[in-house]
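Heads up, one of the protein chains got dropped from this complex, but the rest are sitting where they should.
And then subunit A:
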Amino acid sequence: MSKGGDVVLLDFWASPFCMRVQIALSEKGVSYEARQEDLFGGKSELLLKSNPIYQKVPVFLHNGKPLCESTVIVGYIDETWTSPPLLPPCPYGRAQARFWADYIDKKLFDAVRDVVLSKGEATEAAKKELIEILKVLEGGLGERDFFGGKAFGFADIIAIPSTCWFLAAGKLGNFQVEAEFPKISGWIKRCMHKESVAKIIPDPEKIYEFVLMMRKMQGIDQ
């Protein structure tokens, strides 16, 4: 239950970074208000004031105090609402979870975005990069159910939102993400069985439509 106090998320429905925060809040059973930002029409005063450095979503406000950067926010949520824990209790397990979260945060979505918002040779190059990253993740997951081990946790929350963009990446990059990476595929299914994930992650077809709209907007497609 909420620790009391006001929890607001400045959000954008298609942003995997925002989805991370919503999943974490949902895992903890925290009530919150998600306010959609109009990233194309005009960002709100509150967003610009709360995140002057990056001017991006998500911005998390707890009793009016802002936090930015999704992995920082998820860490804060875990430490403030401590049950269920998203990180294992031992320092080495925590370091491993942070390592995968960091790798995924630095690499995965950028690679997906480069595939879907490009064309021709740039798409081919981006696809190669994405495949390399997925190979590393496939190896990193190994025989475990989740990146966190037996339980869904911090690294899984950081990773799972980008996967709703895989359909778009597959269609535009002309390859089958889930077919080529069976362990990742199994992990996605396991994550999607969780209510906190299933209710937050949008339909990949809707993401694909959004991507097509962005491509037109950016002049990639006519």
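The working rule: contacts are C-beta pairs under 8 Å (C-beta built on N, C-alpha and C of every residue); 3 or more make two chains touch, one makes a residue touch a chain; residues count from 1.
Rule of thumb we're sticking to: contacts and distances are computed from a predicted model.
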Considering the UniProt annotation of the chain absent from this complex, which name among "60S ribosomal protein L27", "Dihydroxyacetone phosphate acyltransferase", "Glutathione S-transferase" or "Histidine-containing phosphotransfer protein" applies?
-> "Glutathione S-transferase"
Among A:Q36, A:T80 or A:Q218, choose the residue that contacts the chain missing from this document, as touch is defined above.
-> A:T80
Sort through A:R20, A:K43, A:H62 or A:R113 and give me the one touching the missing partner chain.
-> A:H62
Pick out the residues on subunit A that sit against the missing chain.
-> 53, 62, 65, 67-69, 71-73, 75-76, 79-80, 91-92, 94-95, 98-99, 102-103, 136, 140
